[in-house]
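My questions all concern the structure below.
The complex appears here without one of its protein chains, the remainder shown in place.
Going in written order, the chains are labelled A, B and C, and every chain counts its residues from 1.
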Amino acid sequence: MTWSFIGWILIGLSAVLLIGFSFFFKNRGRYTVREVPGIQQLLSARAAALEKGNKLHLGIGQRMWSGLYPGSGLYSLSILPKYLDGEIRNSGAMRVSSGDGVLTVLARQIIQNQYGDRYSFLLDQNPVKSDLPAPTPASSTAGLLNLLSFEKVSSLTLVGNYGLESVLFSEALHTNAGAFFSAVGNLTSQAALYPSKKDLLIGENIFLLPVAFSGKDSAQPAWTTEDILRIVVIFIMVAAVVLKLVGLL
Amino acid sequence: MPVLICPVCGAENPISGEKCLKCDATLDGVTPLDAPVEGLSGDESLGSPTKDEQDLPGLLQSLKDEGDIGEVEESLQNGLASNDDLSDIFAEKEASDEEVVPDWLERIRQRAKEEPDAIGDVTQKISAALETIADDKDENKHDDFQSWIENIRKPGSAHSEDQPANELKKENLPSRLSDEDWLMRIRKAEGKLPEGPDPTEQKGNSLLQWLIALEEGRETPSKLGDETSAADEEGDEFSSPITSGDYQVVNEQTQKIATPFKDVLDIDRLMVDISDEEQEQVNLFETVVTQENQAGQQHRPLRKIKHWIWRLVISLILISGLTASLLVWDNADISGAFLSPQNAAFLSWSEARQPGGSLLFIVDFQPGYFSEIMQISKPILGMMLEKDMEISLLSTTPSGELLFENLLAESTGEELAFTDLGYLPMSSLAAYGIANHVENELLQTPESPIVLPAEGYDGILLLSDQAEDVQIWVEQLTALMPETQVLLLLTSQAGPLSLPYWESGQVDGMISGVVEAAAFESAVSGQTVSPVGMRAYQLGSGLMVLMLLLGLTLKNRPDKDDIGEGAQ
Amino acid sequence: MNLSDLAWGIIGLILTVMVLSYAIGDNFLFRLASHIFIGLTAGYFLVVIIHQIVWPYWVTPLAVGSWGQRAWMIIPSALVLLLIISQFQKFSKLGIIPVSFLIGVTTAIVIGGAVFGTLIPQISTIVERFEPSAWAAAPEQTGFLVLDAVVMLVGVIGVLSFFYFGRRKIEFPDDDQTKRPRFFEGLGKIGQVFIGVTLGAIFAGIFSSTLWALIDRLSFASDLIKGLFGGT
Partner (left out) sequence: MKKILSAIIIIATGLLTLAGYLFREALSPVLALFTDWAILLIGIAGILGIGYLLRMHILRVAKKQKGNFYSIFLIIVFLLTVISGITLSPQSEYFKDMILNVQIPVEASLLGVVAITLLYTSLRVVRIQGWTPLSIGFLSSALIMLILNSGLIGFKPDSLAGRIAGFIQRMPVVGARGILIGMALGGLIVGLRVLLLLDRPLGED
């Protein structure tokens, strides 16, 4: 058995578990995941911003792609429809921005789909917008800093792929007593923010974000599968080490 | 249908369950209880809207979404609230002047007036939903609710055993009264029926009216924001009066106003559930808010000034220190810089290159890092050009070609020719693309703009500022082209996360940061090389060490993350 | 220093001062510099895309390719057109087709890269550290090698445990709902230390990189000023 073969087994196992748990959780039971304080803070910040009549700003990433968090571009897009609940759709009290043309186009598609399912995008004179402050990561940083200033954004949530520039956004919000929440899928950003932000989502915890929007989320099969895979990987490592030590591998 | 109510979290569980689905607490000994309202409460009805429900307008959908918590008491509340809210919304069609009409509804109405067709989709769905709900209500809702609440009130029933009576009063009862007799009776029995005039009709200076005014836009929304900064001056941004616990000091009753913010922001729902006693409390609260608000308005400029001064001081110290060291001290001591194993491997690889070979450089860094990358790649570029290697370039940043031209010019002092394979906008696709690049004449596929030599390259050198990009390239190249030698020239920040790829053998050599590059250059040239600005760098690093050490002396105050305050 | 270099040098110096002014807060200078920068970057980006992507990947195959090659271009041309017309409200739903293609391709690359480029090589590296013959080959370092291998295994398991999603059973309403099951909670404590160490190293790296960028700007400014005023 080669390592590559183990890789295909892991892919197959994950697919089977995901499908199995999707059916299982559809009808009964749920996987109780732990609470993450940062997520509670996101909910509070979001609610408080809406209550104050302030616009929310959701940054979905400087780039579609992130290596470290391979799915973070896709992940931020899959968070977007969950974030766009009825309240926000109806009030249009949110702006979505990214630093990548692809992400902006995809985000616009998602927003229109959300309105399309409910009532016409055209019906609302002030729908949620998807913007591109600038087309490259560095220029996008400058663009977003300006947007935060012009629009007096008091609640900024970052998901997806941002780098060390997150610390500039965080400080911009901090100076104006605004709310900043980061579920960025990039360790550079997490390390830069760690000294100054209490409730960061670090590492894989970002994948728990959907729990913020619904207790019975479709991500439950994913959480369960990931925990099982985690145990499988630990088991494979320990077993392989033992085999190695006794000379069987 | 009977259900089991979890004694720990109150969630509704199927009768066959042994453990709570939400919190895993044991359900042994819990007496089954009738489910409150079929179709309106519980996980299924509220948590997972049916296909028809998903077609409801956004507002209805959001009301449905409120109940997505699966807890009996909350689902009862939400069930009733949703029910009532729906009634209210439709009642708004014949709204009185006093009613709050949100902007979005106003726009719908406006559009409906202007365009007869526009009303169709929305109002038809609303009407259909109204009819469905009204039908449900007529058929069985009242009976179910009454029997359920009677069950709760029965001495010795599951709930009264597990939860104190006063808790039931406060939390398990519907948060909102309607005109229904049965509910009024329950309220009377629980002692919650207001004796005075209907609180919703009260005039006077109340939070209720303030909330209405806020909704109508008469009151400036920034009041809450100001109050946030006042109540939590210099504090955690996330804290708001509603969530930070300020409400808790007023009374448990008023917590009922605060808690719904966790799930929904339905001001309309909040307004109706206020009794006389609550009215007094909210008045008291409003006074507190007003005072805090005034204080906040005074504090905000102060906060900004503090920030400004603090930033100015730090900026001046750092910039003047660095400038002074650049102007005064030229050479720095870097005797502590030794070749790491990954640097030594890079050196071995460089020395083993035969003249006339070919290399592919991938430029994957932003122009801001040009200076650092230039210092890192200079010795390598010099070595490779001495061996007359053929150089190709692939960029994943728009300015990649320009940056590389400048790198060559700055490293060698002359303009050198190289093959430009162009700009590819996404690292992963670029990596996957070059690994799969083949011409197929049989299929007559278009010629790809990327022209790679058939014999491949002697090495692929990645110049990057981000560990994430390194990961993409290394993952794809080692998965698809395991025979290719991959070498990394990285900024300091990309180093730590790229090291595992060196240790796993996926990378054949690596240099990260100016200090490692200086050690490499020293090893190549046989004499100690001190990069320009090294002394300034050491000074800056020293300042950072000092700040981190100073930070150790501060007390942990997570609610106050303002540095100006903390530094004092 | 010729006139062109001097002019660009002065422009660079002015832009440097304008952007660095943001260090003490948002201001007019920063906004102006950043808008100039965004305008230029967007313009350049457009030029690059046209020259480096639209032209070679679309126009050239259609213009100079064989009929067979042109036939292959029908699919991407259709996808491009769908993407463009989906920007009009009436046809917005059509955008789902080109976007689905992009998502299909990129998602598969995510999976392939994650499993064959990271998961498998990293796991196998941990296991390879326990090779007894490698320990025996360097007797003076055996202690370090064993320690290194054990710390690596325990640390990685700790980090994986720290991110365990499942929650410990709660017995009382006041129980902490952030806790993992006890086994993972204990290992997670070890993992926390290593995560902190990694974040700290990255933080130091970030500071180094940004500090070099600042030093470069200050060095550039001081050189230019010295040059202007006749210094060396």
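Operating definition for what follows: a contact is a pair of C-beta atoms (placed from the backbone, for glycine too) under 8 Å apart; a residue touches a chain by one contact, two chains touch by 3 or more.
Keep in mind that what you see is a predicted model, and the values were worked out from it rather than measured.
The chain that is not displayed touches the following shown chains in the complete assembly: A, B, C.
Contact with the chain that does not appear here is found for just one residue of B:Ser350, B:Gln366 or B:Ser411, B:Gln366. Only one residue in the set A:Gly61, A:Gly86 or A:Pro133 touches the chain that does not appear here, and it is A:Pro133.
The set of chain A residues touching the chain not shown comprises 8, 10-11, 14-15, 18-19, 22, 64, 68-71, 74-75, 77-78, 80-81, 84, 100-102, 104-106, 108-110, 113-114, 117, 130-135, 138, 141-143, 146, 150-151, 164-165, 167-168, 171, 187, 192, 194-198, 203-204, 207, 218-219, 221-222, 225-226, 229-230, 233. Within the entire complex, the positions of chain C that touch the omitted partner chain are 4, 8, 11-13, 15-16, 18-20, 22-23, 31-51, 53-54, 57-58, 72, 75-76, 79-80, 83-84, 87, 93-94, 96-116, 118-119, 122-123, 125-126, 141, 144, 147-148, 151-152, 155-160, 163, 189, 191-211, 213-214, 216-217, 220. Although one chain is not displayed, chain B still touches it through residues 54, 310-311, 314-315, 318-319, 332-341, 366-371, 399, 402-403, 405-406, 424-426, 429-430, 432-433, 435-438, 440, 443, 445-446, 448-449, 471, 479-480, 492, 496-497, 499-500, 503, 513, 515, 518, 534, 537-538, 540-545, 547-552, 554-558, 560-561, 563, 566-567.
Just so it is clear, only the chains that are shown with their structure count from here on.
Mean C-alpha position of chain A lies 6 Å from that of chain B. Chain B and chain C have Cα centroids separated by 18 Å. Contact of a single residue of chain B with at least two other chains is seen at positions 23-24, 304, 307, 368, 398, 426, 428, 467, 471-472, 475, 493, 497.
In chain C, the residues that reach two or more other chains under the touch definition are 25, 41, 45, 106, 110, 113-114, 116, 121, 124, 198, 202, 206. Residues of chain B touching chain C in their complex: 8-9, 23-25, 304, 307-308, 311-312, 315, 318-319, 322-323, 326-327, 368-372, 375, 398-399, 422-423, 425-426, 428-429, 432, 443-447, 449, 465, 467, 471-472, 474-476, 478-479, 491-497, 500-501, 503-506, 512-514, 532-533, 536-537, 540-541, 544. Of all residues in chain C, those touching chain B in their complex are 20, 23-25, 41, 44-45, 48-49, 52-53, 56-57, 60-61, 65-66, 68-69, 71-73, 105-106, 109-110, 112-114, 116-118, 121-122, 124-125, 169-173, 198, 201-202, 204-209, 211-216, 218-219, 222. Chain A meets chain B in the complex at residues 28-30, 32, 41, 43-45, 47-48, 50-54, 64-69, 85-87, 89-91, 102, 117-120, 123-126, 136-138, 154, 161, 163-164, 173-181, 186-188, 195-199, 214-216.
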